[in-house]
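All protein chains but one are shown in place.
Going in written order, the chains are labelled A, B and C, and every chain counts its residues from 1.
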Amino acid sequence: MVKNKKLVTNKTILNKLENSINRKKFLTAMGITAGSASLNCVRAPIEKIVPYVVRPPHVQPGIPTYYASSRVQSEGINPVLVKTRDGKPIKIEGLDDHPFSKGAVMGDTYATIWDLYDADRFKTPLKKGGGTYTAAKWDDAITQAKSLLTGNVRVISRTSYSPSESSVLKKFLNRYNAKHIVYDPIGAQQELATGNEKSYGKGLIPRYAFDKADLIVSIEADFLGTWIRPDVFTKQFSSRRNPDKNMNRLVVAESIMSLTGANADTRLAIAAGTHVTFALGLAKELLPGSMLSGSTDINKVVSAYTPDVVEKVTGVPASNLQSLAAELKAAKGRSMVVGGGATSRDSSVGALQVVINLINDILDNNGKTIFTSAAIKETNDFSSQEELMALIAEMKAGQVDALVVNRANPVYDLSMAGFGDAVKKVKNVIFIGEKHNDTSIAANLILSSSHYLESWSDGETMGVYSVCQPVIRNLFDTKSPGDILLALAGEEGDFHSFVKQAASKYLGSTGAKAWDKLLADGYFVYQKEANQGFSRINPSSISSVKAPSAALKGYRLNLITSVGIMDGVNGNNAYRQEMPDPITKVTWDNVLMVSPVLAKEQGWKTGDIIELKGQNAKVEVPLVIQPGLRKESMGLAMGYGQYNMSNFSEHLVKGSLKKGELGVNAGLFAQVAATGYLYSGISVTATKVDKEYRLGEAQKELSQHNRYLARVADLKDYKKDPKSGHFEHKLEGKGMYVRHPHTGNRWLLNIDLNKCTGCSGCVVSCYSENNIPTVGREEIWRGREMSWIRLDRYYDYSSEKEKEKDVNMLEPNVHFQPLTCQHCEQAPCENVCPVAATQHSSDGLNEMAYNRCIGTRYCANNCPYKVRRFNWFENWGKKLKDPQQYALNPDVTVRSRGVIEKCSFCIQRIAEKRQEARVENRKISEEDLRTACQQGCPADAITFGDVNDAKTKVSQLEKDARSYKIIQEVNTMPMVTFMSKVKNKA
Amino acid sequence: MKKAPKIIITVLVVLGLGWLFFGPAKQIGYAPDQPFAYSHLTHAGKYQIDCQYCHSTVSYSKSAGIPGVNVCMNCHRAVLGLSGTAKKDANKRIMDLYSNYWEKKKAPEWVRIHNMPDHVRFSHAPHIKALLKPGQESKTACIRCHGDVAQMEVVSQVESLNMGFCLNCHREYEKDGGRTNCGACHH
Amino acid sequence: MVSIKELKEGLFSYDEPDKGWIVDVDSAGDMLKGAENVKKAGVKRFDTFSPFPVHGLEKVLGIKRSWLTLITLIAGITGASFGLSAIYYIDVIDYPVIFGGKPYFSWPAYVPILFELTILFAAFATVGGVLKMGKLGLSKTHRRPPSPLATCDMFSIWIGDDISKEEVKKIMGNINHKIHKLDAHPLENGYE
Partner (left out) sequence: MSASTSIYSLNKTNREIERDILSPMEKFPGKLWWFTFIINAGLMLMMLGLIGWTFVEGLGLLGINTPVSWGLYIVNFVFWVGIGHAGTLISAILYLFRQRWRTTINRAAEAMTIFAVMTAGLFPLIHVGRPWMVFFIFPYPNERGPLWVNFRSPLLWDVFAISTYFSVSLIFWYMGLVPDLANMRDRMKFEHVQGKISSFGKKLKYAFVRILSIGWVGSGKTWIHYEKMVMVLASLATPLVLSVHTVVSFDFATSVIPGWHATIFPPYFVAGAIYSGFAMVMTLMIITRKAFKLEAYISIKHLENMGIIILVTGMMVSFAYTMEFVFAAYSANAVEQYVFINRLQGPYAWAFWTMFACNVVSPHFMWSKKLRTNIVVLFIISIVVNIGMWFERFVIVITSLHRDYIPSSWEMFIPTWVDWGVLVGSFGFFFFWFLLFVRTLPSIAIAEVKMDEGHDQLAKGMGH
């Protein structure tokens, strides 16, 4: 946690925020550094300074103000710290002292800054008339809405973690006697809650403590990337990835390579659609000798899944299953088995979870690693499949008079269930949301809701009450979702006081002091964590579980979620789209993941277009060869192909396969059953289509060619020799020149590859901090992504022997390596710049003066790490849609066309802190300073600091046996150290 | 003299190019029309108001801070510009301030005079720290770049504020933290 | 040692043919022989005109050596030392900047530039020297060749000393020639 004085002092005055004004014209530094600037004779363009009439005391020009807030969404609460400059939020950061997140935030939350300044947002409420929407006044809109809400009213929304919003909604439902349908687009939460309800009678989502488990087994649950709370889980998981201190072990059984599978110490590739078989097989192995071994209910179901059957169905060798079971038995009470995610969606909701519960019960993990106290979600408020089907039937029958869609996109999310057709039969559809989506375009009335940075709201999860406070006045004529529902419910007052009231219940006080403290901290712990777990499972719950007991034939498709886009609700965001998927490295598209062996057999290659046919769906989709898949398993990410995604600037989506669409709607392939949706093992056919396609693939090479870039060792070997897995070229002699002394500060960045999960949070955080432009699919196809820090991903083998053994590329080592400018002491780039635009500073930074750069790109060529980026076109200027310019960081020059840019080690942060320290007559300290990537890493893999000071954490890490620098043989002397990965292979 | 025109042309071309690159910057003497006729001469000169009274954030922020109208009103609620011969004129100005700005809740749109290019990151605070000796008037520090504003009825730019100007000073103050790295100002 | 006089002679030894006799001969060989005769006769101011350089003329025309090479050498050294001192001033004194961990004065890297400057200065000085020594250059009043055919196929000797036509004839001896007064050169062998 940065003990930021400003943070503490400024936070207390936030409740006066209503005064905060969006008044001062923000003069964004548009770095069109005209040639005229170098000639004395030409005057710079006229610039106006407009001061406040009355400057609010907490808005100090030139000094950032930080607000603690929370992003409340249907996946949970993301505690955030919002950095504002001159009244504008410019950067989202994690809230470091938050009890459960501890500062962890995933990339998709960093990207929300562009949701706020999205030009595609609704600017006003909209009324439909004659097929087009016209702007409306709020009073009219509310009056009209009230008049529409008659008869049979239905409300559809996703789940909510906000107690205030829920209670407002309740008031609304009561007033109109409406029925509320809650659905889960991905299904992970619903599967979990329903499964638990079946097993324990308690439909809650428990609190997982990954940091307490020595052995974690995940079956299809991508808990580091997409499952339930990846940010929190990543923090917990990575805290145990220290090979010197009781390192944990992760075993993942999954069909499609996920972020979690990529980080597994042992990954068992199972065939698509067979995860329940695997779970049952595991349960069978574990059952003997346990307290539940006598249960006939269980034995009846489990007995069929012998290791041999499991091997036949899933492809996992029987011996592997048995040894995993033995390992789990040995780690009783210290282990955790999780399962779920979109892929686990079953025709009977919660099937996998029931088996998982059985396993955890056998292993006595409840109350030890899985807790019901301070649970993630206390109740199962999801509507059952029957209720949902009933609603659709009702709608189709024309029995629904008014449908209120509360910040959801059911037309897309439930496309396989025919919601799109059904909604046409509804007389009046009222849509509450920020921007258009597939559902909003069917609405008669659109009530424009505010972004979370403009709204009051709250949330509760894991025993923590969090508040969401506005940090900027509404940019457009919008209202917070709470206010809209309040107005529709006909209640007096505003949502702010409503939240205040709700908070007082948690705070146990209505005093201003407690409220102010809540605003300053952003959270309040109302329920202490306790070691309380589920009781024993109900053995009969398992009897309904069915799983394939024979191998599934033909191509089998799994629907998965991608880290960047998730369910796609916030897909209209260039940061999310441009962040390469950590696994496939594809941007701006979802792709069909195909196993290497199948691709080889069929003669397919990455980028080919495949016509994928399912029961009700047919799409054309580009393919990507993905190691780690069984031969006939295929994966396709959900969340793409939505209406709002076509709304980007032209240049970003140039060359879409289908004009106006970004990716394809994978949900169409899901199979609808009376009791659930089947998202896995869907039988499909795939044929290659002869089409040229420019796939925005950020990394095209799979292997690191034994170059020891990302290094890995087995824990056993590491214990014997900490330098295991390393290889260094020997450099002899002292070199020709005397080295520069670099006294004073000397900055060094350390990246612990053992902690890094590859989630790409650093990438998005860096984009947001450093005004990095997004360039779009075609430019990325050309190889022109602009990321200053990129996440390299490799699939490799520890030895040639292993490589030969694994011909199908099922179990490669997956490496993630965040790569950024190495700030080499002997930087090859500096030598070759003819105009001295890049040179070394006294504190060891490789500096880049954009305004001196003429763009020879020689430096980019001569960089062995290839981390320099060139502005091939004018990336800002006209391409910036108002009000996106406000998202830019005013401390970082916006680069014009024709100049090189690269990681600066966040020199603006260094400069700010250095100047601050100088004004305060002290030395710049380690606590002062964090780079954007460091702060953006939920896994704490990145450390930054002064290596000349022996006491700092980086100087200690630099001396660690695992630390190494890459491409040393060129004698660049990088100032970035990596710490090798250690795999805990049983 | 046949050679005369040749020589004259050559000299003119050289001088012209020299003027382009080394001539006094056009910025010097830049004194645009401001929306409101505020006089530094009166406030800072005659009444010796310290710079930091109005430019209050200068010692700790990047920006010196253009005062809001409320800062003017701190005094001008009471003081109506009563002194000397300029009384009438001063009154007019204060009436302008009252009626056109304060009451309309409007801030004057000042034209920036000391306008750094977009690729320069300048922060006032460390400069004040280095230049302002303890116990002295703020003016002693400000004067270095802004000239003696206290003597200006209409503020104009006095120094070129080009990179050479900055560097000269940074070299002089190297011991006080003046940096000559490019990244000190360009990032 | 080279005497100043010799240097001067070697560097600037051109006489403008202003008046006197032009002796047209048939070939380069005749011109060479004729010029030798002129020299032997003690004529001080004379020159030859030919469409191409004729070997052996150096001796005859009394230029023992063209000191152009000296100019080249001096200019070359000047170029290199100018470059080196300028770079030293820039990189070490005026604005020292660290590039790639190299010292402020990293001389090996300067070699190509110094080499190019040496050549550039030397070549320009050489050409400048020739223009000066050969009285070439831009001028409104172009020098007049003895005949428009002097650059085509005519070989002539100019004799500037104040001697009579008969004396010229005598000097030429058995060489087939025609004598004209410089101002009245006929255009008899005009182009077809």
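The definition used in the following text is that a residue touches a chain if its C-beta (ideal position, glycine included) is under 8 Å from a C-beta of that chain, and two chains touch if they have at least 3 such contacts.
On a predicted model such as this, the values are computed, not experimentally measured, just so you know.
Contacts of the undisplayed chain with the visible chains, over the whole complex, involve A, B, C. Screening A:71, A:377 or A:790 against the full complex identifies A:790 as the residue touching the chain left out.
The missing chain lies against chain C, touching residues 13-15, 17, 26-30, 35, 47-55, 57-58, 60-61, 63, 66, 68-69, 72, 86-87, 90-91, 94-95, 97, 99-100, 102, 106, 109-110, 112-113, 115-117, 119-120, 122-124, 126-127, 129-131, 133-139, 142-146, 148-153, 187, 190-191. Remark: the residues of chain A touching the chain excluded from display are 35, 38, 40, 699-701, 703-707, 709, 729, 779, 782-785, 790, 792-794, 817, 819, 828, 830-836, 839, 852-858, 860-862, 864-866, 868-874, 896-900, 967, 969-970, 972.
For chain B, the residues touching the chain absent from view are 21-22, 25, 160, 162-164, 166-167.
Heads up, the rule we're going with is that only the chains that are shown with their structure count from here on.
Chain A and chain B have CA centres that are 47 Å apart. For the pair chain A and chain C, the distance between C-alpha centroids works out to 80 Å. Residues 97-103, 106, 108-109 of chain C are the ones touching chain A in the complex.
Residue ranges of chain A in contact with chain B, taken from their complex: 29-33, 37, 39-44, 46-55, 60-63, 839, 841-843, 845, 847-852, 891-894, 904, 907-908, 911-912, 915-916, 918-919.
By the touch criterion stated above, chain A contacts chain C in their complex at residues 736-740, 824-831, 833, 836, 839-842, 973.
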